[in-house]
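Of the protein chains in this complex, one is absent; all others appear in place.
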Amino acid sequence: MFDQCVALLKQRGVEKTDIIDCVYYLQKRYIADLTLDRIEHYVDSVLNKREVQHAIITGIQIDILTEQGIFADERFNQLIMDDYSLYGVDEVLAYGICNLYGSIALTNFGYIDKVKPGIIGKLNEHTTQCNTFLDDIVGAIAASAASKLAHDREKKA
Amino acid sequence: MFDQCVALLKQRGVEKTDIIDCVYYLQKRYIADLTLDRIEHYVDSVLNKREVQHAIITGIQIDILTEQGIFADERFNQLIMDDYSLYGVDEVLAYGICNLYGSIALTNFGYIDKVKPGIIGKLNEHTTQCNTFLDDIVGAIAASAASKLAHDREKKA
Amino acid sequence: MFDQCVALLKQRGVEKTDIIDCVYYLQKRYIADLTLDRIEHYVDSVLNKREVQHAIITGIQIDILTEQGIFADERFNQLIMDDYSLYGVDEVLAYGICNLYGSIALTNFGYIDKVKPGIIGKLNEHTTQCNTFLDDIVGAIAASAASKLAHDREKKA
Partner (left out) sequence: MFDQCVALLKQRGVEKTDIIDCVYYLQKRYIADLTLDRIEHYVDSVLNKREVQHAIITGIQIDILTEQGIFADERFNQLIMDDYSLYGVDEVLAYGICNLYGSIALTNFGYIDKVKPGIIGKLNEHTTQCNTFLDDIVGAIAASAASKLAHDREKKA
């Protein structure tokens, strides 16, 4: 299911390198010699987790179906389409990912979700594609990889 | 959106009285003089919360679309259809509801989700309708109403 | 218990106006005519919640006992004293507060915890007093009040 998730993200405009960039953004201030190669290992590890994969496929599917106007209630469909700030279910799914990686992952997510660096900002500004779940999922994967990186680094220290 | 949620639950086979029965099941051992009328007030209060309403409409919509085989990946569609125990996104949505009502709500949910009293058991045994999200949503609403009831009771005591 | 919590926060260097300032910092960009009076109402409401009060008293007590070197294991005592970034229990307590106020509260917390505006920055730089739990508790109260404010504002709109 790993390949399927990577392909699905790509299809919606997110390359793995985009996620790696977000992790770098989060961790560069703590780790002087951080390399993109090392980050990739952690992003892959997060993408390999079953519950993360289920959240990715489910969330992106909701985005796609919303684009197709498939929600029975039109107003509700529009509310997701507009990434209405009080909708909340997109963040709930993202926290479902972050929770697996501990409290640092949650803090990282909250930060990245407000600052919107790189791809997260781009997804957010999209005018035709619905990225309501996608931007939070990408943020959650990056936040989780950054958390795992921080924890592993300490173990070795 | 309250009426829409009640109608949607009804359409999928869940009456408000079914949820009230679940709350009664959870609380009867703690409150000797518990009445169904009093419980209804708390179920309504939970159903009135915006984030709960969003979770109800989103979750049930996924159930319906899964029934229609709309998920691009057939295997994934089947996995939701079968309420695969390691899918997890349905519980994540349920926790999104319970978290709003504190730690007792979460404990109540875990218990009711295993024991499956009343309507939750019935939803779970359904063979044609997909109730993967619905049974957890109903459990979460009941668990949350029971938690709010317990907290309010203490305030008055 | 409300008065006790306000007094305890004050005793550790946090005035209610400090928390109000943090909420203002979080919400000013969304609400043009935001007043400090209006924010106070929401901070009070969060401080009035039983589970929040329990978290405040418990967390601050751990801070105080850590200062007194009361943890049996010295290394562990130092780890809390230093607000070791991977300790994590302080954030877990903070999330216990934020969860009650929905996903926006969690995002707000993550952001404020990284940016450390006002009192949160000051608490963090303290050299003699142990503020490991306190800074996260203050952040969580502010993040929760901001979330409640945002939700209520929409209701009226």
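When the chains are written out, they are named A, B and C in that same order, and each has its own residue count from 1.
Simple rule for what comes next: contacts are C-beta pairs under 8 Å (C-beta built on N, C-alpha and C of every residue); 3 or more make two chains touch, one makes a residue touch a chain.
None of the values given here were measured: they were computed from a predicted structure.
Within the complete assembly, C:L65 is the residue of C:L65, C:M81 or C:V115 that touches the hidden chain. Residues 50-51, 96, 99-103, 151, 154-155 are the ones on subunit A that touch the missing chain. Against the chain not displayed here, subunit B makes contact via residues 85-86, 88, 91-92, 95, 102-104, 106-115, 150-151, 154.
Seen across the whole complex, the unshown chain contacts subunit C at 4, 50-51, 54-55, 57-58, 61-62, 64-65, 70-73, 76, 80, 86-89, 92-93, 95-96.
The working rule: only the chains that are shown with their structure count from here on.
For subunit C, the chain with the farthest CA centroid is B. Chain centres here are Cα averages; for subunit A and subunit C they lie 26 Å apart. If you average the CA atoms of subunit B and of subunit C, the two centres end up 31 Å from each other. Contact with two or more other chains is made by residues 50-51, 96 of subunit B.
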